[in-house]
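Omission of a single protein chain aside, the complex is shown with its protein chains in their original locations.
Moving on to subunit A:
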Amino acid sequence: MKKTILALSVALAGSAVTSTAMAQDDAPIDGNLRIVIGSTSTGGDTYQNSEIVAQELSDKLDMNVKVDAVGATEAFKTLERNDDGNTMMIFHDMSYLGHLYGVRGYDNVFEEFNVGPSIAINPGNAYLVPKDSPYDSFDDIKEAVADGERVRVSIQPGGVSEIGFSAMKNAIRIEHPGAEENLVAVNSGSQSDKNQQMFDGLADVINGSVQSNEQFTRLEEDDQKAMKFIWLTAREDTIKQTLEEGMGETTREELLEYTEPNVTVTQDGEKNFTFDKEFFFIYNKDMDQEIVDYMDEALADIYDEGEIQETQKQSFFIPNFKPSDESREDLKQKMNEYKEIIESIDS
């Protein structure tokens, strides 16, 4: 614990001392920068990640940067009203998945807004079962549903939590056509709700995360709260970039046991489905291109200096800076792939 605190303090203090401010008189934005995020939680990964970036930006741009956890609906509304570059948004893949799943308040982010640079990945999106569950892997679940067993998966509908469920359903549809009907979603809200559904025996599988659920996987099997991972949706390459000590007592090597290729969730019969939860900036559609370039440049400098990567990795994020154009193209492609999966199981 002390090591972590020390590393974080050194990283934050170091960044304050060494980063060179690039604010100039002719900077395209001045005053304060407000970053609204798509979550209302200040304890979640969106806030944590945004704060790390905000601190660095504050030093680099020599301006006050404030992160406000207003939630997706309010964040999009706020962004629509402000094109002067003093209000920006940070969110993750939910911003387009919400649209694909038809969630109210989610328009096509690529049409209605300007998608900006990517900054990090949270590699922790996971699926878990009770420790005494008869299912030890996704293969066991596939066999069970193919045999007509009903398997209930607790997810929060319409986003990151559901895309893994859709991928599992799609994989079963490809390998055991018709059996996908036996994999059913159980709607829930927060992580606490999902855990509770498992404790109550209302769900056989739950969506969770390495960060939130790792300690539960270390409990004894006779503990009602004990769980085990069956799948981490992140790419193998992404998990390989985490620190060797992994999270809690679960090392990186152990985490890799739950990713592709050790877990196979086919996307189309050939390719494996993976999902990296990426965080990126979203701007007002009419925001000046000069500000977009300015932000790209500032973030590129921050990532070149190399200290933010340390802070992000200590917090179990994978640094993933991509300038706006590259980020937009990659995310669009990602959206199109997931769109196909969702449409195929809907049909």
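Definition applied: contacts are C-beta pairs under 8 Å (C-beta built on N, C-alpha and C of every residue); 3 or more make two chains touch, one makes a residue touch a chain; residues count from 1.
The rule is simple: contacts and distances are computed from a predicted model.
According to UniProt, the chain absent from the figure is "Putative tricarboxylic transport membrane protein", selected among "Succinate dehydrogenase/fumarate reductase iron-sulfur subunit", "Thiolase C-terminal domain-containing protein", "Lysine-arginine-ornithine-binding periplasmic protein" or "Putative tricarboxylic transport membrane protein".
The missing chain, though absent from the display, is touched by one residue of A:R150, A:R218 or A:K271; that residue is A:R218. Residues of subunit A that touch the chain left out of the display are 1, 4-5, 7-9, 12, 36, 40-45, 47-48, 51, 55, 68-71, 73-74, 77, 103-105, 156-159, 186-193, 195-197, 199-200, 202, 211-216, 218-219, 223-225, 247-248, 314-316.
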